[in-house]
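For chain A:
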Amino acid sequence: MESVGYYILGVIVTIIVAFTVGLTYMGLNRKITARVQNRKGPPFYQNFIDAYKLASKETAIHHGFMQHAGPAFLMVASIMSVLIIPVLNDGKWFPNLNFNGDLIFLLYIMVFGPLGMALGAGQTGNPNSAIGVTRGLSQMVGFEIPWVMALVALMMQYQTTSLVDLMTVQQTTGWLMFSSPFAFLAAVLAMLGMFRYSPFDIVGAPTELASGPASENGGKYLFTMMSSGSIFAFAKLTLYVDLFMGGADNLIELLVKTFTIYLIPMLYGMVSPRYRTEQAIRYFWGWPLFFGFLALVHAMVF
Partner candidate 1 sequence: MVGSPVLLIAIPLLAAFLIPLLGMVWKESVRIIPGLVLAYLTFLSASLYIEVINTDTIVEIIAGWRPPWGINLVFSPLTGFLTTIMTFMGFIVWLYSYRFKRNVEFEAAKKYFIFLMLLVAGSVGIVITGDIFNQFVFIEIVGISAYALTAFYTGRDSAEAAFKYLIMGSLSASALLIAIIIIYSQLGTLNMAQIAANIDNMNPYYRIIAMIFFIIGIGVEAEIFPLNGWAPDAYTEAPGPVGGAFSGIVAKAGIYAMVRMMFTLFDIEGPMKILIVIGLITLIVAETSALRQEKLKRMLAYSSIGQMGLVLVAFGMGTKAGVFAALFLMLNHAITKPMLFLSGSFLTFNTTEKYIKQITGMAKKMPVVSIIFVLGALAITGFPPFSGFWSKMAFLSAAADENLLFIMATILIISIFEVVYYFRVINRLFFFEYDDKISIEPHKPGFNGMIALFVLAFIVLMIGFYPSSVTGFIDLAADDLMNTHQYIDKVLQLGQTIIQ
Partner candidate 2 sequence: METILTIFIIFIAGIAGTYFLGKLNGILRSVIFIATLLVTSWLFFTAVSPDVIIEFEVMGIMLSWGLTPLAYVFAIIVFGLSIIIGIYAVKAMEGQRSLNFFFANFLISVMAMFGILISNDLISFFIFWEIMSWSSYFMVVLNHKDVQRSGITYIIFCVIGAYAMMMAIMIIYSSTGSVMIGDFISNFHAFSPDMKWLLPILLLIGFASKAALMPMHVWAPGAYSNSPMSYTALFSGALSKMGVYGMVLVMIMIVQQIPDGYWIKEVIAWLGGITSAIGTLWAIKQDDAKRMLAYSSVAQLGYIIVGVAIGTPLAMLAGLFLAVMHGIFKSTLFMVVGAIERQTGTSNFTEVTGLIRKMPWTFLAALMSIIALAGIPPLGGFIGKWMLYESLMGSNHYLLIIVIFFSSTAAFLYCYKFLFGFFLGQEEKEWSHVKEAPALMVVPMVLMAIFSFVLGVFPGLILKPINEGMQFLGYVSTDNRFWEMSMIFNDWGNQVVMEPIVYTIFAIFLFFLIFLTLKGYKNTRYVTTKDISSSGEIPREDENFTFITGFMQPFFRAVAPVMKRQIDKYYNSFGKGLEALFDFTRRIYNGNGQTYALYFVIFVILLLMFRDSLF
């Protein structure tokens, strides 16, 4: 690792890129969904405008320390994950923090974000946010299992827990999407839960009631949550690209690949009704779990 200054520069650039790409994708999501539903929809850069608006609003009230700490935890999680996931192959991007065994670290950090946010939401005292949190956490237990199974299958097959190693392996054996298909399937199905689009959006339950961790949080809090969400989205997409599609050698390739993956939850969500929480959990422990098992078997046998 070079000097600290270079490192900080890399961090900032990475965050900006993640932020931009994430917000753009979310904007594109709104645009495409609108078109599918036969309406015009907001411009794809709408989210930037929203972010600016939120950041400039003044918040009149707050509910205490945790309400500030919650979004801070969330940002920590998203930024750390984006710093650990290699953005481009072979360190062509800025050096970041990956290390041997960072897949496990990544798993925990990704979970920590929503948990911290949940704590922050808890202090507001809004019962709807508490309901949203319980739904969110329960659902998380649901999709984490097939997700972990997929990862374990990969780790088992290539005897490593390092993200970089898995990327390197793909140089020789081709995209893992094809050589570990079951793992890919399980991971994609789990991804549906991660993104919290339909049918797993009961956490925020938009248009149902003002529930979910975002209630009671406006202005700067909402801004932080939104940016964190976008950075996280970018991080997750990059992770999938790195794991299954052989990483990217330059930014354009990265954008193309991540958008391809992003289409999956987006399109699936457009046409799905919402699951209740226990239905969601049972869903995850059905086919995705089965694919996870197949992935494990595949990894053990080959």
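Assume contacts are C-beta pairs under 8 Å (C-beta built on N, C-alpha and C of every residue); 3 or more make two chains touch, one makes a residue touch a chain; residues count from 1.
Selection rule: all candidates are chains of the complex that A comes from, given by their letters.
These figures come from a predicted structure and were not determined experimentally.
Chemist: Sticking to the defined contact criterion, which numbered candidate from 1 or 2 is in contact with chain A in this complex?
Modeler: 2
Chemist: What residues on chain A touch candidate 2, complex-wise?
Modeler: 1, 7, 11, 58-66, 68-69, 71-73, 75-76, 79-80, 83, 97, 99-101, 104-105, 107-109, 111-112, 115, 118-119, 122-128, 130-131, 133-135, 137-138, 140-142, 144-145, 148-149, 152-153, 155-156, 161-162, 209-210, 215-216, 219-221, 224, 276-278, 281-282, 285, 296, 299-300
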